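With one protein chain withheld, the remaining protein chains of the complex are depicted in position.
A, B and C are the chain letters, set down in written order, and residue numbers restart from 1 in every chain.
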Amino acid sequence: MNTNIALVLVLAPFLGFLINVFFGKSLGKSVSGMIGTVSVVVSFVATLYFFMQINNTKQPLSIALFDWIQISNIKVNFGFLLDQLSVLWLLFVTGIGALIHLYSFSYMHDDEKMHSFFAYLNLFIFFMILLVVGSNLLVLFIGWEGVGLCSYLLIGFWYKNQHFNDAAKKAFIMNRIGDLGLLVGIFIIGNLFSTLDYVSLKTAITGATNLNTYWISIAAFCLFIGACGKSAQIPLYTWLPDAMAGPTPVSALIHAATMVTAGIFMITRLNFVFDLAPQVQTIIAIIGAITALVAATIGLVQNDIKKVLAYSTVSQLGLMFLALGLGAYEVAVFHVITHAFFKACLFLGSGSVIHGLHGEQDMRKMGGLKKAMPITYITMLIASLAISGIPLFSGFFSKDEILLVAFEHSIPLWVVASIASIMTAFYMFRLMYLTFFNEFRGTAEQKHHLHESPALITFPLIVLAVLATIGGIISLPFPEYNWLNGYLAPLFTKVATEEHGLGSTEYLLMTLAVIGGVVGIAIAYIKYNKQNTVPAEDAAITGFSKVLYNKYYVDEIYNFVFVKTINELSRFFRDIVETSLSALVFGFGKVTNEIGFYGKKVQNGSIGLYLFAFVLGLCAIVSYLFLAQQ
Amino acid sequence: MNNILNQIGIENYIFLSVILFCIGVFGVLYRRNAIIVFMSIEIMLNAVNLLFVAFSTYHQDAQGQVFVFFSMAVAAAEVAVGLAILVSIFRNLGSITIDNLKNLKG
Amino acid sequence: MNVSLLLILLLVGAIVTYLAGDKLASKVALFFGLASLGCTIVLLNHYNLGENISFITRWITQPNVSFALKADGLSLAMVLLTTALTPIIIFSSFGNEYKNSKAFYALILFMSFAMTGTFLASDGLLYYIFWELALIPIYFIALIWGNGDAEDRKKAVVKFFIYTLAGSLFMLVAFVYLYLKAGSFLIEDLYKLNLSSSEQLWIFLAFFLAYAIKIPLIPFHTWQANVYQKAPTVGTMLLSGIMLKMGLYSVIRWQLPLAPLAAKEYLPVLIGIGIAGVIYGSIVALRQKDLKKLLAYSSLAHVGLISAGTYTLTLDGLRGSVLQMIAHGFVVVGLFFVAEIIFRRYETRTIAEMGGIRAQTPKFTSLFLLLVLASVALPTTFNFVGEFTVLYSLSQINVWFAVLGGTTIILGAYYMLKMFQYTMLGETNKRIFADVTANEGITLVLIVAVLFFFGLYPKPIIDLITPSLEEILTQINRIN
């Protein structure tokens, strides 16, 4: 029974994908969209079933399907593991996935290739489910690469534009750099423990007495590189802002809510490995904090509405990694969930705006949309408040927990994280004010067409806004009301945050955080609402903000250091090494030829010469035979 | 029966053959006229034949003479064919100087 | 029922194809290709039932040479690859017109015959004869039906021919030496030899030269790209799909068990050469302008990884290499066929002249994309199974080998996606690109289906090859 439902859960989106691929065009847009959406809803329902079951029994379900790969002593099974973590992840993957499918139904309706869009989305959901429910690292790896592939396909969905294709390619390759790390990590784990299965891995590690911590640390580090690639952490984050080339629902689903959290999922899943590698944890925390800060600073000055959200995502992911690095896995998971709600809402809202403006993404050409798009405005406002950490909204609780944990472990990290969250508040409200307040700055033509998006777009917005508001209740900062920690507790070998009540320090910190958020909002209000400043044109940006606007020139540096080097190397190999190797081989032939050329002069047809040589040879042979006998 | 070699000595025959053979070689190298070259070859062949017969007597064995017999057959065939070739060369080139026969060189 | 039947079938097929005349040749060839595939499957069935399907008879008494065909799992897997690809390759050529096609198709079958013989032969001299025999048809195929300037083509093909022949001669010398030692060419007798380590080194080197040129490993690869480019696509498929695997197969079957000490002593060097091939091939592929040349260099990178896997001398390495050989055989045939399909429509192989095809032909694009993904070893494709196993075995030797070898998944993605982007994507091309015909579609779908089926369920092949690889491995580890 469970196996069948699990198969339905996994295969429903795949079925949707197949139908859309093969029959999508003939079925028509509405039907194909419907099939895409329904298949994800089916998965969601199946997930709910498992969620109920596991929440009641607290027993993880293991489902083994068939033997897949065999390597030395490891038989890798194609199987699923449904436990608290994976079901929780599935809930918001399929839930938000279903909402976004619904949203895309309307958003993509004008696109002639809507059926393939839904096919890709379904395929993505399928791989994401596989990633989450896989019972071992290799099944996770299937999903891991699969979502990368779908991300590639969806970023490059409008394939006629080579810039979009470049972005897609970049995303795929940067992901693959991480994938190599993950793969190497898997190899080391396989070599160390002879298993890739989570359950037996956990038993092996917890049961073992003397563990090779050196290699475990290296494995953990490699896995972290994998997570960096997928979750856009320094130094592999540059693909995510570029990935905004894809349609907005894709940005919401893949590049904000689900796929980019895969790294956090993996680290949480393997928390028992990372717990054995404290140095790596420190690295994770530091990288997370730096990423949060760097991305936030870049986000301060971006003018493309989706770019702002993209950097905001990177920044938030950095905060999650900070929590992971500090061993507060449940806190990271909590933030993943709330972030999924409000960030998906923000992206969908921005999508609604872009939809309303017929593809305009530059905030300098927006403004004053509050009246024309009230629902979009309100939902986005709620989500912005949530992300800025305003009390009672979900983001407040999750972000506050991260800051608390950071404060407990290290003051500098706390400072960095706090600055990042103040900046978050600032740039989110910069976005809000530039988009929705004051006068419209676009063309008259656009102004004429301004309208609220249809219900299929606003409905998901409303749902997500509601979730962004109330999502915090799953993990309130009071131990007795903290459902999430209790729910996830069986996963973790050690409790990272001691269960404690809220003391005065905590209240102080909370207050500080709130004040920070409010200050950020206030600055944004003064600058962009009161003074009605419009960000300068690209050419007019100077000074440090130019560096920020150009993202610290990281792309250029990467281009120069890696892409250019490798291309030059390729040219060098192709033009110099290949030709010289070839010449070397031909050289052998040439030498033989030359020998022949000079050798043939001896064969000049003069019998006298031949005979002379013959006589000499005869003498030589006879002498040799004779002398040899002596 | 008295062996004739007791009076002459096999070594004299060997010397004779060697010198005859060398004369043949010398002739081949020295002369440019194909016919003379051919004759020199015949001299070399005869030097060998002579040695065969001498050793046949030395060993009191008929085999040596049989070989001479075969070698004569070969020589006859060779001369016939060789001279035919020379004739056709002469027809084509108008001379039989071996320096002219260089078409085989690479 | 034994494996000699298969050889007879292919040989008869070649003759009948030639006699059938130009019009019928392709169909007759396809029939015999399919028949040999069927025969292989039947043989496989017999083998799995535990029957003896080997064939041995005295051939030449002096020297002592036997006509010995031994079929174990490894051989059968390779034979299956050959006989499965042969009909696909023949079928893929249906869209082209070849002059004197009876000779063309007869040569394909003949080549198939020789390669099958190479995979089956268990007598050194017989093996050598088949090995060289396989060279003759491809020489003519590339020379007569190839493309490009005739003079250039001749140069490339003759270079290839002489190069590989010269390498093989060293192998012959090694065999003669082994024969003098063992008094027989039979592989069992050769396995029994107790060679000193210096003897093993020389034999290893002699074999290495032959195989390194055939596979090809860097720096012996210079013939490859040119021949791939000049040969007709069918020839390229035969070369890259099957013939390269002859070299890799021979490493496992002959080189390693006969000279394990040398292999062990130079293990890091050998793996290093393989991995250098991976990186070098990938990087060179990045900036190729010609589609077939790019695929040639990608092939270089892949076989580098495969050979690195074989030289690990671990069960995983050998198994992974064999899996990857089969997977690569299919995927490379598919990719060259894609190049051919584009060539049929656009008459060009230059990537810069393509682009904007996707909008016109979604089916073709999807199939192409799937092949590209298989080539970059996306999980659930057969290539992933092979590549993963190989990389895993490398990580057992040294993690750095795995890291360096693993760059293939980054660089491979880079050049393949770049190629895909510039051939297929972009603004719709002004020239019309007709959608794939039924023939082309079936061929591509077949290849893709095989890749994905075994990617999800590689167990049958793993079970087939593992026992024989274990046997070879005990042979390798007999002296310690």
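The working rule: a contact is a pair of C-beta atoms (placed from the backbone, for glycine too) under 8 Å apart; a residue touches a chain by one contact, two chains touch by 3 or more.
The definition used in the following text is that contacts and distances are computed from a predicted model.
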item: Per UniProt, the name of the complex member that is left out, chosen from "ABC transporter permease", "Peptide/nickel transport system substrate-binding protein", "NADH-quinone oxidoreductase subunit J" or "Multiple resistance and pH regulation protein F"; value: "NADH-quinone oxidoreductase subunit J"
item: For the chain not depicted, the shown chains it touches; value: A, B
item: Where the missing chain touches chain B, by residue; value: 1-16, 18-27, 29-33, 35-36, 38-40, 42-43, 46, 49-50, 53-54, 56-58, 60-63, 65-66, 68-70, 72-81, 83-88, 90-91, 95-97, 99
item: Interface residues of chain A (partner: the chain not displayed); value: 608-609, 611-612, 615-616, 618-619, 622-623, 626
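Here is the rule we use: only the chains that are shown with their structure count from here on.
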item: Whole-Å separation of chain centres (CA-atom averages), chain B against chain C; value: 61
item: Intercentroid distance (Cα basis), chain B paired with chain A, Å; value: 95
item: Chain B partner contacts - residues on chain A that touch it in the complex; value: 600, 603-608, 611-612, 615
item: Of all residues in chain C, those that touch chain A in their complex; value: 159, 162-163, 219, 221-223, 225, 280, 283-288, 314-316, 319-320, 356, 358-359, 362, 366, 373, 378-380, 385, 388-389, 391-393, 395-396, 399, 402-403, 406-407, 409-411, 413-414, 417-418, 421, 424-428, 456-459, 462, 466
item: Contacting residues of chain A [partner chain C, same complex]; value: 21, 66-72, 78, 116, 138, 141-142, 144-146, 149, 152, 156, 159-160, 162, 165-166, 169, 172-173, 176-177, 179-180, 183-184, 187-188, 190-191, 218, 566-567, 569-571, 573-574, 578, 581-582, 584-586, 589
